[in-house]
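This is the structure, below, for whatever I ask next.
Missing here is one protein chain; the remaining ones are kept as they sit in the complex.
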Amino acid sequence: MKRASDILRILVFLAAALILNFPVIATLVTSLKSNAEIARNPGLWVEAPTLGNYAAIFDAAGRFDVWTFLNSSLVAAAIGTILPIIVCFPAAWVMARRGVGAAILFPATVNLRTLPLIVFAIPLYIMYQSLGLLDTRLGLGLILAVVNLPIALLILVNTIRDLPVDLEEAARMDGASLPTLLLRIVLPLCRPGLVTVFILGFITAWNEFLFGLMLTTRDAVPITVGASFFFASGGGGVEWGVAAAIIVIAAAPPVVLGLFMYRHIGGSMTTGAVKG
Amino acid sequence: MTGIVLDGIGKTFDGTRIFDDLSLSIRSGELIVFVGPSGCGKSTLLRLIAGLETATEGRIEIDGRDVTQSEPHDRGLSMVFQSYALYPHMTVQQNIAFALHTERLPRDEISARVAEAARILKIEPYLDRKPKALSGGQRQRVAIGRAIVREPKAFLFDEPLSNLDAALRADTRVEIAELHKRLGATMLYVTHDQVEAMTLADRIVVLKAGRIMQIGTPHDLYTAPANTFVAQFIGSPRMNLLPCEQMDSTRIRLPGGSIEIPSLPCRPAQIGIRPEDLNLVAPTEGRLRGQVVLTEYLGADRCVHIDLGEVRVTLRDAGSSPKIARDGEEVGLAFDPRRAHYFDAAGDAINVISVEAA
Amino acid sequence: MTRPARLENAILTAPLVVFLLLLLGFPTILDLVYAVSEVRFETLRSPSFAGLSNFTAVLGDPEFWRATWFSLRFAIVTALAECALGLFLAVYLAPLLRRAPWLLAILIMPMIVAPAMMGLMYRLVLHEFIGPLPNLLYAWFGTSPGFLTAQNVFTTIVVIETLQWTPFALLLFHMAYQSIPEDIREAAAVDGTRSWRLLTRIELPLMLPTIGVALFVRFIDGFRVFDNIWTLTGTGPGGSTTSLAIYIYVAFFRAGEIGEAVAASIMLFGAAFVLLFAAARWSTRGVR
């Protein structure tokens, strides 16, 4: 009886895992097929696995420079992840410890999470154009930072609130100035929260598409947008195997990060969602 | 050495009045214990002295210097927190040295001082460990080490033993007492545990709801509590308080009997008798009569709980006492009225000295 | 608060405030200016005042209402489906996930994949001739539906969105479910409560706040959907998969109707604000 229900549960799990991840699995499989095989054999079985599609992507550096895309994604996502931490950390401390900004600043920032950010996309485009930030990694990183701001502030405020005040008082007794207190005591203690903010922010930033599509053209095109170029129509040949491979490459970094750090994602999602 | 003076301290917190015109003078080199039930303001008082809270009114002087508005660090005090508040991301060595680094002392002096503190507290083997890897007792020593190393004008202890188990607590209590003797430093110690207060203190400050109930040596407090609160707070089991009614100038009526009393300046409303001052006698012999409810055997001692009509009293005598007190047995209680404490209707002690003089 | 503390607070919050003002404050002003201007790409720096004509144009555009209706419907359906499915999986698989928490990582993988990439993947996966899914269906049933026909496309993208974000709901519910103290369950078990009653009378009520939050978050995210639809079907046959975000993007980039795009943005902003306000009211009342 017990055994039977357990087996059923495992079956349900397998079915859910398979269905939810079906597109990922299918794309991965397709990326390992030659173009000839794709036309002949669209199934989930690879007859002659090949890494040719991946090689083709990196060979076609002249066509689409995948390294540049990846580099742009990395730099922009790094800016978009680290900047919110820098900007939010001191504010989060003031909010958590002194209740400052509880009326406006905190809710305003956190509620950005619920705003469709496309409402800012157009003026940002115009502003970026006059500032020369269009198609720059810095420009993309800045807006990714805005995207990550709410979750960063929320998690940091909650993290700091959960830290024992004693430690900060001890540091004050020990003569720590405010910067020392924040940097030598509070910041290191926030590490779990920071890791969470970083992972979640990095995944969000890496996966962002709309701003990448609107605000970049060439120099700062992130990999998500770059991958979609491989599907672009209007001439040339689209090679589905190569397209599958570029999707896999584009999706891989956050997925790998997420799989290793899934615990952090779980915790932060809860904080981010429940308290937001 | 240092004296600390609190003068007319007032503190309002979120609209609630916590202290009102509280004054206190602490002598240099003294170990003074703030004791009281939770919520009495003893910790807040310590934090006011530490500078972690700012007084709404009044002055705080340390060593004759007005520090009312000074930052915690500028007051030259060290504090040991209830949670120890060790920095979890630093090693023991770094924890102890942190304050010295913020003072920008030369490196070799820092290591010398840390080594000295570690030696005193016998924590040398753990210097490279993180707090996580230490036992409760070891953490407690590190916390003290962190306080010592700054060579402060005074040490502040905020319930430093409450996170330790009973056995360790007794040991550490002794160590703190030794440390006080060795360093001769001023120490302010907060606890809710009257045993700690009695064993450690040079003087005890008993607080209740933000007011000082009594200041005095443990002996003073025990033998001459200023009011029923102190009387019941200090001593274990706590003092028996019996309502009384004056019959004539020399006799009062108590539940379960009446006694002859020494001359008192005014009429007592309550009489307090410590459990060890009560003696078990034959029902006919005692001043009071009651019925045994329960006997607790504690080894060296035993406690006998006796109902005197409405009121229950506790008696303590030697565990080896031959007098048998079975449950439900009718017994008599004897005591020396001169060792009893007399309180007026407000609960304040009626001058004890005149009792002794009589 | 003392003066130095106030100064400290100002200094410490300054980076956040300045950053917000620079990146969002200025664009908001620009939004307001352009919303009442006649402006094209060529005249970005010299917009001419056009009153409320952009708003009337947008409000009079049936496409706008269609996009609004689309987003609303999409958000409601996906939020409900994701939460229902997520709740089922979280509760049903709880014993399994307690024993092997890493299984959760497999289930939440879809939500870590960029939605835009997910859209591209489905372009491949659903393709009748090279897509594994139709291939499987042909092999098993001898036929495969047109996933992206005008009739089916809405269902298809709803399913796609649901499959990607059910893990989000699952994760939230998993956390909420695991955080129900074990002694409550044990107490109920001692009382002889059967598992179905345990679920409906004790566990679900305890998870109710989380369910509310998950519905709200998924609704919001569904309402502003862009990436996956854009990369899969674009605006869809005759604009049938045009969400509000896609409407704005197309108005801006494809049609160059900047004023109207901005006016639509502002209305979306307003709607989000109202929604947020309502949610805040609702949640505080719920707490009381």
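Letters A, B and C mark the chains as written, and numbering starts fresh at 1 in each.
Criterion: a contact is a pair of C-beta atoms (placed from the backbone, for glycine too) under 8 Å apart; a residue touches a chain by one contact, two chains touch by 3 or more.
Just so it is clear, contacts and distances are computed from a predicted model.
Per its UniProt entry, the chain excluded from the display bears the name "Multiple sugar transport system substrate-binding protein", taken from "NADH-quinone oxidoreductase subunit A", "Monovalent cation/H+ antiporter subunit B", "Multiple sugar transport system substrate-binding protein" or "Acyl-CoA dehydrogenase family protein".
Across the entire complex, contacts from the unshown chain go to A, C. Interface note: of A:133, A:189 or A:255, the residue touching the hidden chain in the full complex is A:133. In the full complex, chain C makes contact with the omitted chain through residues 18, 21-22, 41-42, 44, 123, 126-130, 145-151, 153, 232-240, 250, 253-256.
Although one chain is not displayed, chain A still touches it through residues 35-36, 38-40, 42, 62-64, 125, 129-133, 135-136, 138-139, 213, 217-219, 221, 225-226, 228-229, 231-240, 243.
Throughout what follows, only the chains that are shown with their structure count from here on.
Chain B and chain C have CA centres that are 60 Å apart. The mean-CA centres of chain A and chain C are about 16 angstrom from one another, to the nearest whole unit. In the complex of the two chains, the chain A residues touching chain C come out as 6, 9-10, 12-13, 16-17, 19-24, 26-27, 29-30, 38-39, 42-44, 83, 86-88, 90-91, 93-95, 98, 100-101, 105, 108-109, 111-127, 129-130, 142-143, 145-146, 149, 153, 178, 203, 206-210, 213-214, 224-225, 227-228, 231, 240, 243-244, 247, 250-251, 254-255, 257-259, 262-263, 265-267, 269-270, 273-274, 276. Those residues of chain C lying in contact with chain A across their complex are 1, 5, 8-9, 11-13, 15-17, 19-20, 23-24, 26-31, 34, 44-45, 89, 92-93, 95-96, 101-110, 112-118, 120-125, 127, 129-136, 139, 163, 166-168, 171-172, 174-176, 209-210, 213-214, 217, 220, 223-224, 226-227, 230-231, 244-245, 248-249, 252-253, 258, 261-262, 265-266, 268-269, 272, 275-276.
Across the complex, chain B is touched by residues 164, 166-167, 169-177, 180, 184-185, 188-189, 191 of chain A.
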